[in-house]
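For this view, one protein chain was removed and the others were kept in their places.
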Amino acid sequence: MSVIRNAELVPAPARRSFAALFSNVSRWRVPLSILALCILPWVLPSQALAVNVLIYGLVAVGYNLLFGYTGLLSFGHAAFFGAGAYATGIAIGAFGVHWFIAMLIGVLVSGLLATVMGMLAIRTRGIYFSMVTLALAQLVYYAALQASSWTGGENGLRGFTVSTLHLPGFSVNFLDPLVKYYAIMIVVAGALWFVSRVLNSPFGAVIEAIRENETRARACGYDVERTKLLSFILSGILCGLAGTLSAMHLSIVPLDSLHYHTSGLIVMMTLLGGAGSFFGPFIGALAFLSMEDIFSLWTSNWQLIVGVIFILFVLYLPKGIWGTLISWGKSR
Amino acid sequence: MSVTNIGKQFGGLVALKDVTADFREGQITAIIGPNGAGKSTFFNILSGALKPSSGTLRFRGADMAGVPQHDYVHRGIARSYQITNIFPNLSVLENVRVAAQAFRSRMNIWADRSADRDSEDRASAMLASVGLSARAATPAKFLAHGQQRALEIAIALVADPALLLLDEPTAGMGPEETREMVALIEKLAAQRTILLVEHKMKMILGLSDRVLVLHHGQMLADGTPKEIQANSEVRRVYLGQNDGYA
Amino acid sequence: MTNGIETLASRPIGRRAALIGLAGVAGTLSMPWIARAQAETIRIGFPTPLTGPFAAEANDQVRSAQLAVKLANDKGGIAGRKVELLVRDDKLNAGEAATRTLELIEKDKVHAVVGALSSAVQLAVNEVTRARSMLYISISQSDTINEIKDFSPYTFHEALNPTMTTAVVARHSFKKGSKVAYLVADYAYGHEMLRGFKRAAKEIGAQTVSEILHPFGAADYSTFIPTILSSGADILCICNFGRDQANSIKQAVDFGVKDQMKIVVPVLLHNQRLAVDPEVFEGVTGGANYYWGLEETMPSAKAFNDAFRAMYKGTIPTDYGAYGYTGVASLLIAIEKAGGTEPQKVIAALEALKYDIAKGEQSYRKCDHQSMQSVLVLESKAKKAMKSDADLFKIVAAEPASESVLRTCSELGFKS
Partner (left out) sequence: MTVQLIAMQLFSGLALGAVLIMVALGLSIIFGMLGIVNFAHGALFMVGAYAGLYVAGLTGSFWWALLIAPVMIGLFGMLIERFLIRPLYGRSPDDPLLLTFGLGYVLVEAVRILFGTDGIPFSTPAALRGVVNLGIGFFPLYRLFVIGVVVAVLLLLWIGLEKTKFGLIVRAGSADPLIMRVLGVDISRLWLVVFGIGVGITALGGVLAAPMRNVSPEMGTLVLAEAFVVTVIGGMGSLPGAVIAGLIVGVSVSMTSLFAPEMATIVMFALMALILLVRPNGLYGRAAPGL
């Protein structure tokens, strides 16, 4: 049902040159990503932007697990991102919980939400799946808007600034932008390693089989619904983790983080970079946020440029930046 | 596998009515019948894709009523599809490997899939036996039609099923490809029970041990190819009206 | 249509502002030694929603802020230093605003931040600046920022707040025995306005006959109107903002609400009024921080308008635009008085400041840093009474600054 190709995991024919290069890239994907992330704050215009790339990169990677690898187009992933952020913020602000525990709580809450939403949404298929996830996420949005004594409503959640990270034995100044970047990067790197393992696992093979042909996967003896649900939950947890990081980074949780525009943004980033590839979503987040940052300094009509670029990608480069690079490399 | 009084209704439409049959081990049984006779419905019920409205389905003595479709293959029933049904963007090897993997690991998110040598070996061996070893690394969608059909059967076979259901295995094939497929099926028949739906009458009569004829959702005849050829009623409703099949 | 053209005309300004910002980026990125040499320049970060439904207001804010900067540089700078405004698009999104503010502080090394148009954005910027001891002049209406929970010693609130706006508007539109129906947007700002009105109504002796919360950002108000019509009210008080306000008033008028009751709103916006037919708004009363017509009675308003006209080809400043001016100008005066940008000295100067730069005397209250200032009550004119396209409102009253319209320091949680 899906046109998304997973070029990376197709064992490459033993050819030299580009093909070999790309299969090496694939083998070393986690160390390579970490290396790239290490130099990111030095090449981007600002560290705040670099942190956003980390966070949205992680969101896109988490989303990609569901969209790119399992073939399910969810329009409600903002709910998990926002839930993670709100849970962390509330845990710190209202209950004075240690930041590390608060992050665990954030991940847990988004995982629970993903379980509930997943169980409801997995029953529907195709376009209805997109719509149900959208509707359920909107319910979460309105719930957060209404529960303003907990969430701050439209004003957003505030009052949980973490300025120092206390770790066993030492503490670091979290207000220092570089310290903050590398602290968050460690978490993101860990998450990337996790995703890489999941993709390489037997489960990773099953979700791709489901994306490629649901009927066949079922006939092969896979419980499609349970597999989809697990993929949905893992994806939600990763987005929730990104949400907790976003809360720590910005020291606020905007209500907009639950809005369906955020969900749309996640889809756009993933597609731009290349759904169904390991590096794609991160590259998509990097490209999207950099474009937005640069164009919005240059013109207030930056949305026009971003929209046109997105359309061109859907039309001519549906594999996204990274997917196109890979198939170009392979064809050499 | 035995079916007793199986019936299936879609809304008001009766697709299958009171079909009873018993499939003995080690036989090739062909199911024939004109279009709309209920072959596909029957097949889908046998493979668990549809649940019968009435009647019982037993396999190796166990009632299959509450068994979800994805468990059928674990009990030893595998199928191929009439329309090619493979994983188009996965490599040929991965197509078969992922099918083999279903017997070892399904929800494990932490192991390395390449550590599962067994599934890979079984998949490679299966590809060798259907003659696709040379194309193992190619994305499945780039295979020729006949090769895709062979891959389709390899996916079903890697489960090492006791009962193999083949839905028009030679659909859309030329004479050469058909011959190869027939040879493959004969080779397989040595080890397992095979049930197939086919239109190519000559092939069925040469290949199968037994033929069931469905007509308007009901069992019209059941016997050896010779008996079926001699059955006047079958000739009347089926062979006579459409000599294209003969 | 005239509006579109006006906005188009303002675009080059926005781009110029952006280019200044871009030059700043390039400077700090590639030539750190130059960045150090420029340390003498006073850099003011200015996050504002250049994209989104309030882009017109944002553009006015930028233009007015640029005017304040230009006037300061024209007279030789502030404390001997040049002033630079770094405009950033916050997209009316709190997360975006927090990121932009972090950039302004961490990368552009600004000395102070002025800006924000929505309550959520303002509170986000406040949260970021508070943690980093950064001066911030907020210019968006909100009661929340006055409360002790969000208080930052580094933040000064130049805009009106709902409590003071509604107190003054109620004083000039409610009477003893008035029957008031409220249609309120269901979010913090709406609730704050409702609370303000009811507080004032209690003092005046007006009576609440109906109170309807509508979802924030609703498109259709037709289903709320039957209840309002059957409430027997003589005043309908619509507590929402921007597009919500325009849509709800428009639909209420369609239903003939104005035949039965007077419509009162907390804030009338110049640009939003232009976006709707004059006859829809005709007779609607509401508050404002600034209206250009104030120049007839107020010399400082005249001076502001004239400087604005001189810089922008005869156009006039608007309400939210004026915030950009008074916000930046008051900060610059305080920096001048403090002799530099050292935050504690600037805070002391701001707390002691008495300034009249556009709308009569203003000063910041010590406990919550709220600017005490005049509040205008405006009534929207009928089309035939308008002498020009910009002649939108009649000034019903211009109440001078007074602490009596504010919540007391102890009410806000401050120990006095």
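Per-chain residue numbering starts at 1, and chain names A, B and C are given in the order in which the chains are listed.
Here is the rule we go by: a contact is a pair of C-beta atoms (placed from the backbone, for glycine too) under 8 Å apart; a residue touches a chain by one contact, two chains touch by 3 or more.
From a predicted model like this one, the values you see are computed outputs, not experimental measurements.
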Chains on display which the left-out chain touches in the complete complex: A, C
Residue among C:A275, C:A310 or C:A382 touching the omitted chain: C:A275
Selected residue (touches chain absent from view) among A:W28, A:F95, A:Y142 or A:W328: A:Y142
Where the missing chain touches chain A, by residue: 1-4, 73, 120, 123-132, 134-136, 138-139, 142, 146, 214, 260, 264, 267-268, 271, 301, 303-304, 306-308, 310-311, 314-315, 318
Absent-chain interface as seen on chain C, which is shown: 1, 3-8, 51-53, 55-56, 59, 186, 212-215, 217-220, 222-227, 229-230, 243, 246-247, 250-251, 254-256, 271-272, 274-280
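One rule holds in what follows: only the chains that are shown with their structure count from here on.
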Farthest-lying chain, centroid of Cα atoms versus that of chain A: B
Chain nearest the overall C-alpha centroid of the shown protein atoms: A
Chain B and chain C, separation of their C-alpha mean positions in angstrom: 73
Distance from chain B to chain A - Cα centre to Cα centre, in angstrom: 41
Multi-partner residues of chain B (each touching 2 or more other chains): none
Of chain C, residues touching chain A in the complex: 11, 14-15, 18, 21-22, 25, 29, 50-51, 55, 88-89, 91, 93-95, 98-100, 102-103, 106-107, 119-120, 123-124, 126-128, 130-132, 142, 144, 149-150, 186-189, 215-216
Residue numbers on chain A that touch chain C, as the complex places them: 45-49, 52, 142, 145-146, 148, 152-156, 158-159, 161, 163, 175, 177, 246, 250-252, 254-257, 296-303
Sites on chain B touched by chain A in the complex: 47, 49, 68-74, 78-79, 81, 85-91, 93-94, 97-99, 101-114, 116, 137, 139, 155-156, 159
